[in-house]
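Would you mind keeping the following structure in view while I ask a few things?
Here the complex is missing one protein chain, while the rest keep their positions.
On to chain A.
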Amino acid sequence: MAAFTADLGGTRYVFAGLAGLLAAASPPRSGDELAGIAATNAAHRAAAQQALADVPLAHFLDAVVVPYENDEVTRLIIDGHDAAAFAPVAHMTVGDFRDWLLSDAATTPVLTALAPGLTPEMVAAVSKLMRNQDLIAVARKCRVEVAFRTTLGLPGRLASRLQPNHPSDDPAGIVAATLDGLLLGSGDALIGVNPVTDSVGNAITLLEVLDELRQRHAIPTQSCVLTHVTNTIEIMARGGPVDLVFQSIAGTEAANRGFGVDLAILREAHEAALSLKRGTLGNNVMYFETGQGSALSADAHHGVDQQTLEARAYAVARAFRPLLVNTVVGFIGPEYLYDGKQIIRAGLEDHFCGKLLGLPMGVDVCYTNHAEADQDDMDTLATLLAIAGVNFLIAVPGADDVMLNYQSLSFHDILYLRSTLGLRPAPEFEAWLAETGLARPDGRLRTLDRDALPAQRFLALAGGTDG
């Protein structure tokens, strides 16, 4: 095991092994402290960042942080590495790589071509040397376009997943929340429900309700019930209307086993969903959620810091050309990300790492009530992510998820981001908003209070009122 050293303030710091160096160089967060792998003080962290800056990128191909023999995610990363794509940066250290990423040489097409040559550990390493503005500036240069019934990731666009959860999976309640989101211009990335009851029958009921609503109003979007991948395989076998296959994933084989999945079952689901051919514009059919801390939570972290493990989850995701990937950044709680500052930093890191690895990255900008965070922190993170070019954000009615008991963004927040930063919905969805009259010719949404007729007609059609 290689040792790394750095001298700072008259002290020589020695770091045994790449995983220990990455952990010590990681910006502070409670999850790494809980795991006992964080830097012991600020100077220790600064020294680790100096040592990390001098590590050659090529070293990451030799020194893996989780053993190749014991972990299929490591094997996926190493066996799938594209040496030709890596060639332009193969001579660089991590520090050189940061400078190059920020330079004018790293253009959008150059970064797109580079993605298959990068490993998650390289990307995590360089993120640890970057300030928030660096994470935003480089992510903004990455472009990852995908499609199913809408096209996502186009420049100047911001999509949203409409999350109409209900505490007892009541279809009428889910439709009510869906209509609220559609009238406020959300849902172009997905209409996606987290079910309370994780059963096949319940998921089919909800999928049929959402599919019927979509078809009745010719809404260009996709729907999903976020149930376990094995349930979705069963639903497809029974002929249920599955647009996308959802699964939570993590960055180690053991953590994925904790979620009840491995690469083989994901491949099986991917093949089955492709065979349905339900996408009209593209065949990106997978949806993954991730989040820093999930591996430690499953006691499957191998002494690797939570941000590096999160980037490794993106290696799993990119093997399946997904339509949607999002980190549920503040959901896991303060023992992993303590406060607004840590959540904001992690959200920017996750988006940067995902985009650099070639993923169509979105974020659930969120927090729980026992974290030191509030809606002001979410406003800050959402604004930064929209500037960074995030593909989509999650939104729920009034930012209050009444089923999962946490706070995300509201549909109103998406409108604020679009109008403040000049961003538009996915083009197909934007055209639908105009055709139905839900949006005015200038793209602004009509409100129910003022010029309400088209929206009221829509509500009536959807069963909201007697018309």
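Just so we're on the same page, a residue touches a chain if its C-beta (ideal position, glycine included) is under 8 Å from a C-beta of that chain, and two chains touch if they have at least 3 such contacts; residues count from 1.
By definition in this document, contacts and distances are computed from a predicted model.
Novice: Looking only at the UniProt record of the hidden chain, which name from "LutB/LldF family L-lactate oxidation iron-sulfur protein", "Ethanolamine ammonia-lyase small subunit", "Teichoic acid translocation permease protein TagG" or "FMN-dependent luciferase-like monooxygenase" is the right one?
Specialist: This omitted chain is identified in its UniProt record as "Ethanolamine ammonia-lyase small subunit".
Novice: Among A:117, A:153 or A:333, single out the residue that touches the unshown chain.
Specialist: Of these options, the touching residue for the absent chain is A:333.
Novice: Sort through A:33, A:99, A:134 or A:268 and give me the one touching the missing partner chain.
Specialist: A:33
Novice: For the full complex, which residue in A:5, A:107, A:133 or A:447 touches the chain that was left out?
Specialist: Touches the omitted chain: A:447.
Novice: For chain A, which positions touch the chain that isn't shown here?
Specialist: Touch with the absent chain occurs at residues 30, 33-34, 164-167, 170, 172-177, 179-180, 184, 333-335, 338, 368-370, 374-375, 396-400, 402, 405, 407, 410, 412, 415-416, 418-419, 447-449, 452, 456, 459-460, 464-465.
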